[in-house]
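This part shows chain A:
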Amino acid sequence: MTSGLLFASTGALLFALGLAGVILIAHLLRRILAFNVMGSGAFLILVGLAQDNDIPDPVPQAMVLTGIVVAVAATALALALTRRLHALTGEVELPRDEA
Partner candidate 1 sequence: MSLAFDVLLALSLIWSGVRCLSVERLDRAIVLFIAFGLLMALAWARLAAPDIGLAEAAIGAGLTGALLLDAWGALKRRRP
Partner candidate 2 sequence: MTANEWLPLAVLASSLLPGLIIFVLPEGWIGLRTTLNLVGAIAKLVLVGVLLAGVAAGTEYGVRLAVLPGLDLAFKADALGLLFITLSAVLWLFTTLYAIGYLEGAPHRSRFFGFFSLCVTATMGIAMAANLFTFFVFYELLTLSTFPLVVHRGTDKAMKGGTIYLAYTLAGGTALLTGIVWLHHLLGHTEFAHTGIAAALGPEQAIQLKTIFLLLIAGVGVKAALVPLHGWLPQAMVAPAPVSALLHAVAVVKAGAFGIVRIVYEIYGVEFAQALDLLTPLAILAAITIVWGSFRALFQDDLKKRLAYSTVSQVSYIALGVALFGPIGTIGGLVHLVHQGIMKITLFFCAGNYAETLGIHKVSEMDGAGRRMPLTTIAFTIAALGMIGVPATAGAVSKAWLSAGAAAAGMGWAVWVLWTSSLLNAAYFLPILWRVWFRPRLLAWPDEHIPARPWHETAWLLLLPPLITATFTLAFGLFADSPASPLAWAKLIAEREYRAQRSDAPASPPHE
């Protein structure tokens, strides 16, 4: 197994872990962590899978760089909303939706 495939498989596990976390975890801050783990998994697969014989491919690398920046933007946004919700209600979890 090449290290590319090894990390891609790791990415698959991390993605599944993160996805389950986003679905199951109620605490918003932790949910944001889970989302980031999930994203990292996808990035690892993107680069790892393209890296079958140790010569780097710049195209997926550039894509991942783009992806990381987008993920940070999303994370910051999520944190801002979480803090806002907490400031308004004192809650760190989403309230139940109205019927």
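Following the convention adopted for this analysis, a residue touches a chain if its C-beta (ideal position, glycine included) is under 8 Å from a C-beta of that chain, and two chains touch if they have at least 3 such contacts; residues count from 1.
Picked so that all candidates are chains of the complex that A comes from, given by their letters.
Model, not experiment: these values are computed from the prediction.
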Touching partner of chain A in this complex, picked from 1 or 2: 1
Residues of chain A that touch candidate 1 when the two form their complex: 1, 3-4, 6-7, 9-10, 13-14, 17-18, 21, 25, 27, 29-30, 32-34, 36-37, 40, 43-44, 47-48, 51, 54-56, 61, 64-65, 68-69, 71-72, 75-76, 79, 82-83, 86-87, 90, 92
